[in-house]
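Every protein chain of the complex appears in place save one, which is left out.
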Amino acid sequence: MTLPVLLFASYADAFGARTVAVPVTMPCTVADVVLAMRSIPGGEKLPAKPLVAVNQAYAKPDAPVHAGDEVALIPPVAGG
Amino acid sequence: MTLPVLLFASYADAFGARTVAVPVTMPCTVADVVLAMRSIPGGEKLPAKPLVAVNQAYAKPDAPVHAGDEVALIPPVAGG
Amino acid sequence: MTSQTGAQPLVAITHDPIEIAALLAAVSHASVGAISTFLGTVREVNDDRPVTGIDYEGYEPMAAREMQGIADELVTEWPGLRIAIVHRLGTLQVGDVSVAIACAHARRAPSADAMRRAIESLKVRVPIWKREHYVDGEWTWVDPTNAAAPMKRRP
Partner (left out) sequence: MTSQTGAQPLVAITHDPIEIAALLAAVSHASVGAISTFLGTVREVNDDRPVTGIDYEGYEPMAAREMQGIADELVTEWPGLRIAIVHRLGTLQVGDVSVAIACAHARRAPSADAMRRAIESLKVRVPIWKREHYVDGEWTWVDPTNAAAPMKRRP
């Protein structure tokens, strides 16, 4: 299946899109999603360990991802 | 001569006045002024080491006091 | 968790100019003796480059959740704290307020400490990004983790 992943700021620029459809095999983890994204054009610009949010909360690499989860890649934050 | 000394807050209440005329012999020091004030009614309510300002700046006990100086007793401050 | 009496707690993302008075009203209360506030403003120079403006972008629902999380954690640490946090998104000019935080408490130390903690926490965990525009036409997504070599592009 493909999992939609939300992109922002410099990551949206890298992929040229606000959302990218990532091919994954369920069940999978956050690390699996990031690994799959590296094969998508623009994915080569990702850092070694990009931050990921699942359902609007930061998630560790070994956290599970389920179909229907809202997954987002979080560039280095710069609010304030 | 007598030196006018400004009083505020609890010290003004203690002496029942906003200014008290203190008998001193020139030249004198801040400590001399405080000592002379202890003989004035209300002076018994002063603490052991009241703060004193000369010409609107804090002055130590051995600081000189001249005729014409603006002398004030400063109760414990409580601004803010 | 926050259970502020009186005015409603104010933790929000906005695309409009931030009204400081609204934050002060949100945290004011008869029990309050001290209100510490922080305003972040767009300045004309960053890393020695003249800045003409900043675009703020956010992952809005998550940013609001993280800001509420910060507020809840601070109220847990300092019971009685009343806190407001508002972050603005969109295109801001030099001098505009990008973020405002108000922390009210009976005593000044918790008020000031909570304010400081709130802005420090916001800067490390709230998913908001800023793109600085420079007078030479270049722009950069600011990366605080890599300040020495920011990603720079031409539009």
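Structural remarks
Order of writing sets the labels: A, B and C. Residues in every chain begin at 1.
Everything that follows uses one rule, which is that contacts are C-beta pairs under 8 Å (C-beta built on N, C-alpha and C of every residue); 3 or more make two chains touch, one makes a residue touch a chain.
For clarity, every value in this text was computed on a predicted model and none was experimentally measured.
In the entire assembly, the chain absent from the figure touches the shown chains B, C. The chain not shown here is touched by just one of C:E44, C:E77 or C:D136, and that residue is C:E44. Looking at C:L10, C:I35 or C:V142, the residue that reaches the missing chain in the full complex is C:I35. In the full complex, subunit C contacts the hidden chain through residues 20-21, 24, 28, 30-45, 94-95, 106, 108, 111-112, 115-116, 119. Within subunit B, the residues in touch with the undisplayed chain are 6, 8-10, 13, 53, 56-58, 72, 74-80.
As a working rule, only the chains that are shown with their structure count from here on.
We define each chain's centre as the mean of its Cα atoms; on that basis subunit B and subunit C are separated by 49 Å. Chain geometry summary: the mean Cα position of subunit A and that of subunit C are 25 Å apart. Note: centroid distance subunit A to subunit B, computed from Cα atoms, is 73 Å.
Residues of subunit A found to touch two or more other chains are absent.
Residue positions of subunit C touching 2 or more other chains: none.
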